[in-house]
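A single protein chain has been removed from this complex, and every other one stays in its place.
Every chain is named by a letter (A and B) in the order it is written, and numbering of its residues begins at 1.
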Amino acid sequence: MMLPRRTTLLGGVALATAGIASSARAQLTIDMTRPSFEPVPIAIVDFKGDSVGAQMAGVIRNNLQNSGLFRVIPSSAYIQKDVDATTPPRFPDWRSVGAAGLVVGQVTSVGGSIKVDFRLWDVVTSQQATGLSFTSQPNNWRRLSHIISDAIYKRVTGEEGYFDTRIAYVSETGPGNNRTKRIAVMDQDGANNRYLTDGKTIALTPRFSPTLQEIVYMAYGENNGPPRVYLQNVDSGRRELLGNFPGMSFAPRFSPDGTKVVMSIAENGRTNLYEMDVRGRQLRRLTNSPAIDTSPCFSADGSQIVFNSDRGGAQQLYVMSAGGGGERRISFGDGRYATPVWSPRGDFIAFTKIGSGGFGIGVMRSDGSGERMLASGFLVEGPTWAPNGRVLMFFRQQPSSGGRVGSASLHQIDITGRFERQVPTPTDASDPAWSPLIPQ
Amino acid sequence: MAAFDVNKAFAMKILPARLVLLIALALPTAAAAQRGGDAVYIEDRFNQLQQLLTNLTGQLEQLQNRNAKLQQQMEKMQADYEYRIEQLEKGGAARPGGAAPRPPAQAAAPVPTPAAGPANADQLYDEAIKKLQEGDYAAAERGFKTFIQRSPQSKLAGNAQYWLGETYYARRDYKNALTAFAEGYKVYKTSPKGPDNLLKLGITMSVLGRKPDACAVFARFNQDYPRATDLQKRRIEQERQKNGCG
Partner (left out) sequence: MSMIKALSALAAMFLIAACSSNNDTQTASAATTSVTPGSVGDFRQNVGDRVFFDTDSSTVREDGRQTLNRQAEWLKKYGNYQITIEGHCDERGTREYNLALGERRANAARQYLIAQGIPAARLKTVSYGKERPDPVGSDEAAWARNRRAVTALE
């Protein structure tokens, strides 16, 4: 299900948010940067007025619980059963079940559309913390639930949410020596999964354009054809070759403004970085080394590119200016460093590290200092950032044995290394790419 | 502060050595080609050279990194010494009307800090200095910015402006460093840190390749700060020579 563009999703306006005395906020807010904290206890009542209301509450509960920052209070514990969206709840009832926050909502049919009102009550201060009202098409109820989840997350953590997003990834099926690898896209919570390539040839490394309307990825040609970079419209499925070069082209990634794609082209044993202007299809060389330069990624402001190269022996991370030049190595720890991705906030670079003991996912500051490992395993690879720069997704591959390929799955973790959680996918999955927030 | 460019000195030493190595390896290759014209042999030699070059590149990168770190440490130490000398020259007397700034690196000598004064703002300043010492430049930057915003009239505002520039300089963000030092010169010219600020403004311009501007800045020094310390005057002279100022 795709949303028609320019839907009147935010037809309504934010309801008046009551002024809250800052001293009383303590329990409905959370500081994610602190090393330890208690998840915020929150009750989310089935939205009233339409059968879809219960499903919406379910999506919101799932989102908040999965973030690790909330503890969702089961509905069996509720004392007040008849709470609705418009009148204040009986706060003492909610205090006594241990809730700091209470989410209520109302769904109303208006012609062919639905109107959704939701409120987040601060149970501690007996005040409304936030509230929104939307009008949209009925089949948008999932998106509305994600947008509401984001509003709650933002109100409680002070950070932007990441629930109204999608994940592109590589779906893997079939035997290990002839695996089918297709590009798939799904909502961040695993819903609305669909395939963008047919699986006739191997397709890898999908990445979203900033508007989410397009993805770039690498796919092999038919009949043993060499790997090439393709640009595909997510809605229409129309795909085009992004340049036809003598050598293999791969590892594509959009610039933050979407006007350029940076990628690797391999020829005669050398792999260098190039930038292609998406509209004019002009190709420009960015590096010129006899080594392997690959996995490029722009900084959030588009001024720099981080990539990995083995020009100094083992793979290490390098930063250069976006137009090429000024290359500078930033990783100096033990082991090999790969797949650097710049945080959308610009503060960190996440990477895959390969040491003698296995693989790890880590983050460092963009000058290479402050390295911190978040996850490790036999094979973990390919971190990608949630748009708020607070959560990462990557994939884990289990060891193969007895000729059977080890399973591959997507995992999510926050940047302090907490709350690792497997992201459900219909098939084995690798190479996740987290989209920006879906434009509203 | 960059008294001399360690990287450059290093590169000048290592590059000829590299060249000799390459030529030495290339010689037998050429001989072999003449001898047999063996394409495989040439390919082998080429690969070996490539491998050697790769190893050297890796070593060079690591040494450069170590040098950059040492240079940073040296700059911190130097700033520390300068601070202590400054204190000594003042006879260890406390500054009137406010806390003395903490030295930018761990100083063994006790620093007199009068208890009086607006504790909040001073705490903010001290906190930012501490972050700077810890190498958390982003936090130090925020601290100094907040301090300047809140207490633009403070005696320490000029110092804060100077250290703000240093937080950028340490991160090689020379453009912002330049802006900060220029602001320091414009607004806090008479601050105790004025001479250091002007010196660093010139050095930053030089790093950015704007040597004529750097020279113009250094030229203002004696006029603006006739009572600068000898050390500061010597540093200016060094920089003038380094940049080939007339």
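By definition in this document, contacts are C-beta pairs under 8 Å (C-beta built on N, C-alpha and C of every residue); 3 or more make two chains touch, one makes a residue touch a chain.
Small disclaimer: the values here were computed from a predicted structure and weren't measured.
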**Study point:** Contacts of the hidden chain among displayed chains
**Key:** A, B
**Study point:** Contact residue for the chain not shown (choose from A:Ala99, A:Val185, A:Ile292 or A:Val391)
**Key:** A:Ile292
Review point. Where the complex has a chain not shown, which of A:Arg61, A:Arg143 or A:Lys181 is the residue touching it?
Key: A:Lys181
Point to revise | Residue among A:Ala54, A:Val97 or A:Ile202 touching the omitted chain | key: A:Ile202
Check your understanding: For subunit A, which residues touch the unseen chain?
Key -> 175-179, 181, 202, 204-205, 218, 224, 226-227, 247-248, 250-251, 264, 266, 268-269, 271, 292, 294-295, 308, 310, 314-315, 338-339, 352, 354, 378-379, 381-382, 397, 399-401, 403-406, 430-431
Exercise for review: Since one chain isn't shown, list which residues of subunit B touch it in the complete complex.
Suggested key: 20-21, 24-25, 27-28, 39-40, 43, 47-48, 51
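Methods note: only the chains that are shown with their structure count from here on.
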Revision key, fill the gap. Note: subunit B sits from subunit A at a C-alpha centroid distance in Å of 39
**Study point:** Interface residues, subunit A side, partner subunit B - complex
**Key:** 290-291, 310-314, 316, 329, 332, 347, 367, 369
Check your understanding: Which bits of subunit B are touching subunit A when the two form their complex?
Key -> 50, 53-55, 57-62, 65, 135, 138, 171-172
